[in-house]
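Questions regarding the structure given below will be posed in turn.
Certain chains of the assembly are absent from this excerpt, and the rest are unmoved.
Here the chain labels run A and B in written order, and each chain numbers its own residues starting at 1.
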Amino acid sequence: MLKAAVSVEFGKTEVQEFNFPDIPPDAGLLKVEKSGICGSDWSYYKKYPESKGPLILGHEAVGYIDRLGKDAARRFGFKEGDRVALEEYLPCGNCKFCRSADFRLCEKTDTLNLEGTIRYGSTPITIAPSLWGGYSQYQYLHPNAVLHKVPEHVTDKLATLALPLGNGIEWAYLQGGISIGETVVIQGPGQQGLACVIAAKEAGAGCIILSGLSTPADKRRLALAKKFGADHTLEADKVDIVEAVREITNGEMADLVIDCASGGPETIVSAIHLSRIAGRIVFGGRKFRPIPDFESDLLITRFLTVKGMRGHSFKSVEMAIAIIASGKYPLDGMCTHVFKLDEVDQALHTVGGEGLPDAIHCAVDPWN
Amino acid sequence: MLKAAVSVEFGKTEVQEFNFPDIPPDAGLLKVEKSGICGSDWSYYKKYPESKGPLILGHEAVGYIDRLGKDAARRFGFKEGDRVALEEYLPCGNCKFCRSADFRLCEKTDTLNLEGTIRYGSTPITIAPSLWGGYSQYQYLHPNAVLHKVPEHVTDKLATLALPLGNGIEWAYLQGGISIGETVVIQGPGQQGLACVIAAKEAGAGCIILSGLSTPADKRRLALAKKFGADHTLEADKVDIVEAVREITNGEMADLVIDCASGGPETIVSAIHLSRIAGRIVFGGRKFRPIPDFESDLLITRFLTVKGMRGHSFKSVEMAIAIIASGKYPLDGMCTHVFKLDEVDQALHTVGGEGLPDAIHCAVDPWN
């Protein structure tokens, strides 16, 4: 028997026991070391137990391959005993997105209708073999799972940063195109914003500016950003950030603006004013409400490019793991909390901003 | 003495006589054959005589180089007697935009503060030597003017399409990236929308859809679009264009959506719903008002890229002239009206939708 944390309703997660599943020839089983907690877990927690039924949350698992079916080593390109990080996606493998680098857009695991698809961390236990989430001692390796090699010298806690740091690289670099000497403004100092700081630093950005609030939590995050290489940090509730950026850049403004803030529509508006003429903007933080009086004409008069963005590509996760493994950044400061399997409710509330203070990236250790 | 149409106030344009100007060593004089009328002339007409003083409008001139100062042939790369089309921009030549392909974004001829800069068709006659506009027998060739060679076999009327067709190529192709086999939806069947149809056809688009209204004027434009290669035309006030495109494309939706409509905010909203997941959207039609309740989250959940766009590059205008010269498209159907110099008021009202019916692209013949 193995243990997993099953969220049965919002606010109520139980440690349950499961039998080890049968493993089909092209599938496998992961022994989870730790599983990171994504910001989206908070919204999944609030809606999926009710809409889909009880489920094991968590989709940032790192661990060792415990068992493989007879055809699975060839299928995955890994063997039993290998250490891997798992993506949340289960791409179909044959559509135009899966035949390019964009398998995260796979039409058959439609991101707009998550309810109808199978993905790690958002699939109920009623779908066999139940072990779809990372807050568990073992996780099922579906034949379509996307795995990345994790070097032995990387601690499991840091390894859970593979996906969020992959997002930062995807947003700031692969999609945002930050290049040597450029100025980037990142709004929102959560794990995504901090990951973007690291990506921009790696890419040789000339000036990295991160904005947050003047709360104690954000102050700590902004201080950490400085250790990662941010040149300036701004408290958006204390200063006019558009004017502050104008001053910092001698009126040049930002080549790239990334909105990782999760609050109201203000940062959508400021993003457009923070950009230089012909600049690029990446929207990464959902607002869950419309923007009143959005001036689309500003995109035209200022020649702006805006990209909506979620998630990571295979390449960005590979790059993230290499950066983590390089030891160049004090990433321990980003991994603030590790929770036990029977603390998953507290863990999720913490990530949702309603639990322990000062969280940036949290993880669950299913063996503790 | 030479004649030019000077707009002294909105609704009042007079044919005035000017002396031939002195030509500095690095400047020249263009003998205008015809000058096209841009949609923006209507808004310039309404505001610039009042805000800047009397001016000669028009910035789509085609003609022959009449005179060149002693250093100007080397400067322009043309000699007296050459036939050229003129861009509206007067780029500084030394900023980062002018040292790349983006001189139209030149910071010293700031497009956001047109009032303070010198550009063809929007500079008052009080600035010497007055001849800044195309609705004139002669136009001053400023040392920074951007000229394009026009083949002799192209009629002057068709040659005035160089800039609007350049816009279509810039928006649909160079920036919009339309490629072989793709589906493009273009909203707004004016000269910009029609130019985008041609650009998409040239680029090998697999399915070109143009939407307009069910007015007689738009019906004629939509019919012309079919001759240019549009596969489908839609009357947006008669059908639900999102559903119509869904049906045409078997649910695939558009790879690229271009908004060339000048009306209300509806086409901004529909653009986002017309695009496939991970599609591209070009905003080219200004709304002069904010968009209420803009759902920025849709950009994120649908992974969209949105580009605001105005104007053309050197390359797009060169490509446009080559397409015009090829004779592949029945462009005569697009050149609906030619006005005399003393008919400029009527010409501008026609382009503004308040004059003669059925206008698409109009021109002024200063010799008639």
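What we mean here is this: a contact is a pair of C-beta atoms (placed from the backbone, for glycine too) under 8 Å apart; a residue touches a chain by one contact, two chains touch by 3 or more.
Here the structure is a predicted model, which is why all the values come from computation and not from measurement.
Participant: So we've got 2 copies placed here, but how many does the whole thing have in this file?
Facilitator: Assembly-level count of identical protein chains is 4.
Methods note: only the chains that are shown with their structure count from here on.
Participant: Nearest 5 degrees, what's the C-alpha rotation angle taking chain A to chain B?
Facilitator: So the angle, rounded to a multiple of 5, is 180 degrees.
Participant: When the C-alpha atoms of chain A and chain B are each averaged to a single point, how far apart are the two points in Å?
Facilitator: Averaging C-alpha atoms per chain gives centres 43 Å apart.
Participant: Per the contact definition, I'd like the list of chain B residues that touch chain A in the complex.
Facilitator: Touch list, chain B to chain A: 97, 102, 105, 107, 111-112, 265, 268, 277-278, 283-288, 290-310.
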